[in-house]
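A single protein chain has been omitted; all remaining protein chains appear in their positions.
Labels for the chains are A, B and C, by order of writing; each one numbers its residues from 1.
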Amino acid sequence: MSTIAQKKGFGATIWDYLTTVDHKKIAILYFIAGGFFFLVGGLEAVFIRIQLAVPNNDFVSAGAYNEILTMHGTTMIFLAAMPLLIGFMNAVMPLQIGARDVAFPFVNAVGFWLFFFGGIFLNLSWFLGGAPDAGWTSYASLALHSKGHGVDFYVLGLQISGIGTLIGGINFLVTIINMRAPGMTYMRMPLFTWTTFVASALILFAFPPLTVGLTLMMFDRLFGANFFDVTMGGNTVIWEHLFWIFGHPEVYILILPAFGIFSEIFPIFSRKRLFGYSSMVFATVLIGFLGFMVWAHHMFTTGLGPVANAIFAVATMAIGVPTGIKIFNWLFTMWEGSIKFTTPMYWAFAFIPTFLMGGVTGVMLAAASADYQYHDTYFVVAHFHYVIVGGVVFGIFAGIHLWWPKMFGTMLNETLGKITFWFFFIGFHLTFFIQHFLGLWGMPRRVFTYLPGQGFETANMISSVGAGFMSIAVIIMLLNVVLTSVKNVKVGNDPWGDGRTLEWAIPSPPPFYNFKQLPLVRGLDAYWIEKMEGKKGMTPAEPLGDIHMPNSSFIPFVIALGLFIAAFGAMYHVDKVSWALPVMIIGLLITFGSLFTRSVKDDHGFHIHKEELQEEKGAKA
Amino acid sequence: MTNQPLSSGNPRVDLEYRRKKSAEEMRYQVISFALMIFLTLVAFAAVAMKGFTAWFTVPFIILLAAVQVVFQLFYFMHMSHKGHEAPTLFLFSGLFVGLTAILAFSTIIWW
Amino acid sequence: MKRLAKWRLISLFAMLALVLSGCGKPYLSALNPAGEVADTQYDLMKLSTYIMVGVILVVVVIFVLVFVRFRRKDEKIPKQVEGSHRLEIIWTTIPILLLLILAVPTVASTFKLADVSPMDKKNTKALIVNVRSHLYWWDFEYPGQKIVTSQELVVPTNEKVYFNLKSMDVKHSFWIPAVGGKIDTNTDNANKFWLEFDDKRANEAGNLFYGKCAELCGPSHALMDFKVKAMSRDKFDAWVSAMQDVKEPQKATTASAVKGQEIFNQSCIGCHAVTPANKMPDTARVAPNLTNFGDRSRVAGILDHNKEELKNWIKNPETYKPGNMMTGKYGNLTDDQIDAVADYLMGLKVQE
């Protein structure tokens, strides 16, 4: 199959990706789009740091700064970090549970295209009159006050991409519930699969409040409703609650899959099974559960009263316990192990102290009465970049290096990888460590500039220099990707030599049907068990037979495109332009029409016949 | 992946058994429907009779609604049947999250 | 390579430690608490920092041991350990205990800082200030004293001052880092809290604390600063009566200022009041009250307080505070006119 793909022309390849329903190709789409948005968000971060390098700077104007700031946060969270993680889930989770695809391949593609069009829509704001400027939290009073269409782009763009994420989450859940290979019980699932499961559950429950919040905001801004208009009886605190009921679980949606990635890396490169597997699973579930009971810690200064603040403070602190369990389990996985410091291991190893620092400042923030001081200062900025960059971004880098050979059949260059690591690591700490102190010294966050003479100059300069280091790292990383793709040295099933889970048992990249025969899973670290018994691969759980595969389809793209078009109509509707309403209706017709087509046109997929599979076996070996 | 539920080896016996089973279940469902209608009537009546204080009526009708929903979920939507472990878990988790939100909105949005 | 990076890190942290010993500016830094609220918070910050440093030390010790002892030396497969119940119990209970140690003072201080019961008593003696936040400026009303001032809050030291805070447009947040944590000014309804300003430490900080808006509120959010003048109760009372004495707009004295007052009465008085009485409801006060403008330490909260900067401000507020609500609302003034108005405004003083 892969050889066939290579012979295809460029146009055919593009068409292949536009219509694909294969989870591995969708994963690549997620990486391309998420990676692109990461660069965009990173560039915005660099602009932020340039503007703040010296006091009274006028690199960008005040209004533009707020747009950059908002788009940086929104892009990074919704369009970079989460999609990249979903990319890993797509690429790896079905392989880890021994499945041939996800439960709903078609829906999987719909999810991607919704995310993609939502992200594009949001970013088009730059060219269509200005980006959103009310912060990634878009608090209602400011959001309603904001002129132009910036906030409308935010509301509609996130709504579209949010729906994509939501159906993606359901898809992963069903895949894990129904499609595990024979013998793969829940307590034999690799940790990355577990964290995918819990993160997907969080998506399922956290995104509806956001959907509602965004809908209310859309109604207020575009259709004359009064949810947040105080003079009409509205209440802006509703938005804060809805946003954070979503927003806090969201940060665990980000960190749990990253934890999952690290939980794969430590055992592989320590050659030791994960220490305390069941307590890791337990901690993951507990973090997910507690994640829904702490949202108001973002609202300590809103004035909810001491009772609410105290309850949420204590609940928040409680999350430190399961997270601590994880940290110690990772450390003891390495304890008495045989550690090899590869690039993925560099990232994973450095993650521990880095994330730890972010985690403990989180607990400091949880102390409600002290948070009155920290809140909305650079201390908070430091906290969340330590956990997000030190946890999630490190995790993404680690995962990319770890699974690159699995996805593309070739290794990223280790030396370049390590150089990337050092630049990023040093730059990261330079940038964000000092920000703790900036916050304590009285520097609020989201300021487009600061006046001289308040003692903020040196620290901001240091911070900006650090961002420069990180940029160099990212550029080297891009270079690495290009160089290794050009060289394209092929590798086998288990390029790191110590793979433990099912994905390492099949070729790199895997054939499009993944497993010729579903493997029989006999315990945790299924592949490792077989290897230790001297076997080359997995024992099949079924005789070789026909494999049922879904057909490719262009409909997912069209469904998302319809909403994308409709969003423009909805947005310009307030300007009373004549074409707005028709455009909105046409867009919705496209979406619902294609949904309708999909539901009345039966699509039973196709079968790969036993004979073809046997032939391929000969060809591969 | 083929149909293997409730097999006794003899298709005729199976079928009859199944028929009876579902007829019986249908009877339960009609009963629960009757109960639901009854509960609804009680709730409407409680409101129609202006005699009670809101402190009584509100919790009372909410209780009635909750009971009714249990009927819906467990009888009409078969949530008590086996094979519904994941649905049950996720529905109740959703309910938990939702109720937390409702609790918050009715207490700490205070004006 | 690795060594080198380590050294760089260590020397970096050493350098930082030096910077930190400065603790920021005494009039601005939360690390220089100057009142009971800030003290309480600072104590909690210190307690939590100690706990966290302890946690970090434990983890880092294990981390370093792992790093030096367990690097791959041969191709042996290590023993596959499943876990350890004893260890798991240890690292579950100890964090719980540590968190309890943190939680108790947290809850206690949360309630303490929220205690505004004296505000609600009838005929209370407590000083109450109604804070009204506007797009990029602050309005302070003393309901008990029946006076209004703007941009610069004046408070007595060594007693609890109670605040009633609300926003008139979008959400802002009221923060005086050296004196206590922030509280949001919502559009929906008033928040209440209290602060206390310590006399001695106020003196050390030059009796002028910096206040900030801590909630993103638009382009000039960064510039929505205010100042706090903390003075002894006697001086405060003197200030109050001096303010109360201004029943009519003060008469300008110099010729230029007289001319300025005329212009002011034509172009500006529609928005800016120059008497301190709180006759109007808060919604009608659309611009800073300028009664004691001459006593201020900043123009518009950010510019140095001198005639030049004042003229600059009046000439083009937009360059100093993008998106402010004054720009374009008062027609065009010639340089002479601006000069006259500035003379007038600089003369508006209630204190010697």
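Operating definition for what follows: a contact is a pair of C-beta atoms (placed from the backbone, for glycine too) under 8 Å apart; a residue touches a chain by one contact, two chains touch by 3 or more.
One rule holds for everything that comes next: contacts and distances are computed from a predicted model.
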item	value
Protein that the absent chain corresponds to, by UniProt name, given "Heme exporter protein D", "Branched-chain amino acid ABC transporter permease", "Dihydroorotate dehydrogenase electron transfer subunit" or "Cytochrome c oxidase subunit 3"	"Cytochrome c oxidase subunit 3"
Visible chains in contact with the missing one	A, B
Selected from A:18, A:32 or A:225 as touching the chain missing from the view	A:225
Touch with the omitted chain, as defined above, among A:211, A:493, A:517 or A:539	A:211
Hidden partner interface residues of chain A, rising order	103-104, 166, 170-171, 173-174, 177-179, 204-205, 207-209, 211-213, 215-216, 219-220, 223-227, 229, 231-235, 238, 241-242, 245, 596, 599-600, 602, 604
Footprint left on chain B by the chain that the document does not show	1-3, 5-6, 11, 15, 18-19, 22, 25-26, 29-30, 33, 36-37, 40, 43-44, 46-48, 54, 57-58, 61-62, 64-65, 68-69, 72-73, 76-77, 83-84, 86-87, 90-91, 93-95, 97-99, 101-102, 104-106, 109
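The working rule: only the chains that are shown with their structure count from here on.
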item	value
Chain centroid nearest the full-protein CA centroid	A
Two or more partner chains touched - positions in chain B	111
Contacts with two or more other chains, residues of chain A listed in rising order	235, 237, 305
Chain A-touching residues of chain C, taken from the complex the two chains share	1, 5, 8-9, 12, 16, 19-20, 22-25, 28-31, 38, 40-41, 44-45, 48-49, 52, 55-56, 59-60, 62-63, 66-67, 70-74, 76-84, 87-88, 91-92, 95-96, 99, 102-103, 106-107, 109-114, 167, 169-171, 173, 175, 177-178, 180-184, 186-188, 191, 210, 212-222, 225, 302, 322-323
Sites on chain A touched by chain C in the complex	61-63, 66, 134-135, 139, 141-142, 145, 230, 235-237, 270-273, 275-279, 301-303, 305-306, 309-310, 313-314, 317-318, 320-321, 324-325, 327-329, 331-332, 334-341, 349, 352-353, 356-357, 360-361, 363-364, 366-373, 375-377, 422, 425-426, 429-430, 433-434, 437, 440-442, 444, 446-451, 454-455, 458-459, 532
Complex contacts: residues of chain B adjacent to chain A	86, 90, 93-94, 96-97, 100-101, 104-105, 107-111
